[in-house]
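I am attaching a structure below and will ask some questions about it afterwards.
Yeah, one chain of the complex is gone here, protein chain that is, but the others are all in their spots.
Now for chain A:
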């Protein structure tokens, strides 16, 4: 299942935040969206998952979601959004309830996704007992449980320290390598974008427009921290964003 944005524009009151964005999200690829703060990249992600309506243009789903998919468009949030009163297992169970799955089937799915995210030993822990990295792994497990067609990730690593971020990037690469998934990955961190993106979309500052789409052919599993090709790409992206970021930084919030 592919997703397609067709000349999408968006306004908050008088302010235009997105201008004429047309973009394809092909299945089996990770598309990273980067841009200076306030460029509307999170808004774009909310539109892709149906949490917000664009003022103009259309968000299209091309083809049907594969069979066995409980929630085709599934988010992973920056601040994890785990229910603090439910255990790790309970948080994953939440999204499986109400789909008419049998108890045995649910248990099997939970056991599988916890194993894939290396959380089996922590199934009964409460979120307050977990580190930030573990919390985000629970959120990833929860997203995998509904077998999504597209994962919508809103700065999923931004709330974590840089060591944990490296570890989780490795985890994401391993997950993708084992079973390629489609994802839209919003970030302001260019290192994450060049490590995880098959396609990197650069937005300009507000109103966000498509500035450039960079395609990276190197397989995810071969990308390493400090790889010269990736470094060069990151420099190129930074060159595109630098002035935009500086200008965005100097703007008044409601200006």
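Rule of thumb we're sticking to: contacts are C-beta pairs under 8 Å (C-beta built on N, C-alpha and C of every residue); 3 or more make two chains touch, one makes a residue touch a chain; residues count from 1.
One rule holds for everything that comes next: contacts and distances are computed from a predicted model.
Asks: Between "histidine kinase", "ABC transporter permease", "Cytochrome c" or "M42 family metallopeptidase", choose the name on the UniProt record of the chain that's been left out.
Replies: Hidden chain identified via UniProt as "ABC transporter permease".
Asks: Identify the residue among A:6, A:27, A:71 or A:189 that touches the chain left out of the display.
Replies: Of all options in A:6, A:27, A:71 or A:189, contact with the hidden chain holds for A:71.
Asks: Going by the touch rule given at the top, which residues of chain A touch the chain that is not shown?
Replies: Considering the whole complex, chain A reaches the absent chain at 49, 51, 70-71, 73-75, 77, 79, 81, 83-86, 94-95, 97-98, 126-128, 142, 146.
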